[in-house]
Structure formats: C-alpha cells, structure tokens
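These notes are about the structure you will find just below.
Of the protein chains in this complex, one is absent; all others appear in place.
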Amino acid sequence: MPLRTTRREFLRAATAGMAAIVAVRPAAATPAAMQDAIGAVVGTARVTKGRVKLELPPLSENGNAVPLTVSVESAMTPAEHVRAIHVFTEKNPQPDVVSVRLGPRAGRARVSTRIRLADTQTVVAIAELSDGSFWSAEAAVVVTLAACLEET
Amino acid sequence: MLRLAAALGALGLAVSALAAEIPSAERRSGYDFMSRETRAMQDDDTANPAMLWVLEGGALWNRKTGAAGRACADCHGDARASMKGVAARHPAFDAGRGRPVSLEQRINACRVERQQAPALAYESRELLALTAFVARQSRGLPIDVAVDARTQPFLDAGRALWERRQGQLNLACRQCHDENWGHRLAGSVIPQAHPTGYPLYRLEWQALGSLQRRFRNCLIGVRSEPYEYGDPALVDLELYLKWRARGMLMDAPAVRP
Partner (left out) sequence: MAETLISVPPRARRGEIVEIKTLISHPMETGYRRSQLGARIPRDIIRLFVCTYNGAEVFRAALHPAIAANPFITFSTVATETGTLTFHWTGDNGFSVKETAEIRVE
C-alpha cells in the first residue's frame, strides 16, 4: 500500500482523531451488576414485563442529560396503586439511577427526569405495586459522541 | 492510512476552493439542528436549566453592590424595557475604548465605573447570570449589530480570523461552519455557528457558558492555542458572527447539545 497521503486524507484522519479523544471511558457497571441492583430492590419476587412505559429517545445527542419518563398503568387508588418506581442502567459506573416513592395521592403514576448515560446501553424501569407485584420495561438508547470537546 | 481514511470517509470534510457566505435563505440556527428532546428542553422555561442563571441574574440586577452602593436597577430600572434588544446589538462600539466591546465587557464596565465594584471574572457564575438575564430580554428580537466606519475594521478583523486556517489540524472556522454545515463530525451535526442563543446551556458543559467559551472549545478542537477570555480577537470574531447572523432571532438563553 502506498504511503503517500493526500491533504484531504490527512484532514479526514485528523478530524477523526478529534472524535477518538473522547473514546476513553471509566470502568462500567455490567449487566450482572444491574441484575444485582435489581435483586436488592425486588428480592425474590418475580418481575413481569408490562404495565410500565419507559420513554427515552432512541438516539441521544449527548449522554449528559437524556430525558426520561416512566409511567405505569394503575388506578392509583388507596386499594390499587404504584408504590415505587426504580430505574437502572447496565453500563453506567453504577447501575442505580433513581428510585421514587409515590402513592394514591399522585393521581397518576408518571415521573420525568433527566439522566446521564455513559454509553450506548439498555435502561430498565421497574414498578412496585401495592399488591406486591413488580412490573418492568426496558429501552435501548444509542448515545452519540460530540466531536470537539474542551479540555476538562 | 488510506484504509483509515476510507473507513472514516463518512466523517470526511469536503474542502472547497473558496469560502462563500451562507445565503440568507439557507441560514439555520443551531436550534434547527437539535433533537426534538433538546428543543423541548429549551422551549419550556420551567424545564430549561439556563433559566436558573436568569433567575440569579434577576436577583443580582436588583442588588446594591460596590462602593457606590448602587444596583443595576437603580440606573436602568425595569430590565424588560431598558435591556430589550441590548444583547442583540452587542458587541457594540465603546467610544472610551475606541473599539467594540462584548456584552460581558459592557456589564463589567458598568460595575467598575458606575457601581465601583470589582469586575466579575469571565465565566464566573455571577457574570454568566447577569449576562443571561440581560440576553433574555432580547429573546425573539432580530440580531442587529451596528456596522459603520468605526466598527468596520473590527468586523474585517473578525472575518479574517474566521477564514484563517489555524492549529495543528490547520482548519479555519469557515471550513466547518460555512462549507460543511449539516454534515456530521463524529456523532454531531456541524451547525452554521450563528450566535443567537448565548450565553447558553450546553449539555456537554452541564452548565451555562459564553460564546467565547464556545470559541475556545473550537480552537482547542483544531489543536490551536486558544485566545484568552476578553481578547480583542475573540470580540472581533463575536462581532463578525453577529453580523453574519444579522436579522436572525435571538433565542437566549438557549440549550445546545
């Protein structure tokens, strides 16, 4: 292969290098660590997929603030309501993201926040209902990398 | 090397022979390149984190400070009226200095000369807060910097800086933002670099920052030695970019990725 480099190729390689400097990442949690964190919340109870809606953009242009909304199908009455909602990630440095406690006075089981995602990964939301059952939903998010970062 | 270049071709910058200003009808604010989610964050004042700085700026506006014991409001009154359009007109010519000054420099001049208080450091929380509060009063107004015989040389200097290749990557601002806007650099869309929303909340910074902070990011990105905050060269560049975005509507304090 000839080693001659044209100016344009150099420019391409050089700008690619701008992206490469952000590829260094801290040690991450693993899907197993996430399972452990979920276990700490649900114990030996069975977690069933369904009733939970997890809204996250499938593609995020920055992992520093990704909007997240979790809602759960529930009448939210004293007899039948959502007690808690927990969010976990599989590749952040630690799997726990947020745990909220609510009850019938919420009127509806719906919370929003903004989260950090260190990498492209799966996010899991688990709802704990007043009858002791656990329900879940998951979402995959692709996090894109910014090109020109300042020195930090 | 060739294979690397081919594999990364999707990121490649096409380098055309000559810079051409973006036609008026094709100009796009950075807002137009953002995801739906990031736009929503900017559009709702109760969700836009930059509003935390505006709130703080409003408190500083009314607080007496300095040896003169005077608040901004003591001279300027209600900022909604007195500061309307001010950010859209900066950088503006300052007769005392004989050159254009940025909005931050104007605020600090007021502090030092009228309030007899020490100047606030660039990128300090207080200066960003006051700047954001003042810039908020221009939201929705067209950018309108004055170009006349006095400011023309500084505008020309700003344009020259924009067009000059620099840094180890030997890139000029225009190569990305005039000639390759809309293409991708790594995962990000290259915007046209219109300063409609500064100071703004960048998700990358996780905080509010000035236009000069953004300039310094770009300069570091092309591996050049960045100018210091407040350097006349950066103010000239601000002036050129505001002129280049003339007529576009201010959306400060904006949110950008």
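Every chain is named by a letter (A and B) in the order it is written, and numbering of its residues begins at 1.
In this text, contacts are C-beta pairs under 8 Å (C-beta built on N, C-alpha and C of every residue); 3 or more make two chains touch, one makes a residue touch a chain.
Because the structure is a prediction, the values reported are computed rather than measured.
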item	value
Touching the absent chain when the full complex is considered, from A:I38, A:A65 or A:V143	A:A65
From B:E56, B:E104, B:E179 or B:D236, residue that would touch the chain that is not displayed	B:E56
Touch with the omitted chain, as defined above, among A:V52, A:V72 or A:V111	A:V111
Chain A residues touching the omitted chain (full complex)	26, 64-66, 89, 92-94, 96-108, 110-117, 151-152
Residues from chain B at the interface with the omitted partner, ascending	46-47, 49, 51-53, 55-56, 206-207
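We adopt the following convention: only the chains that are shown with their structure count from here on.
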item	value
Chain A-chain B separation of Cα centroids, rounded to whole Å	32
Sites on chain A touched by chain B in the complex	1-3, 5, 7-9, 11-16, 18-19, 22, 57, 59-62, 64-67, 114, 144-151
Contact set on chain B toward chain A in their complex	1-5, 8-9, 11-13, 15, 34-38, 40-41, 168-169, 171, 185-188, 203-206, 213, 216-218, 220-222, 257
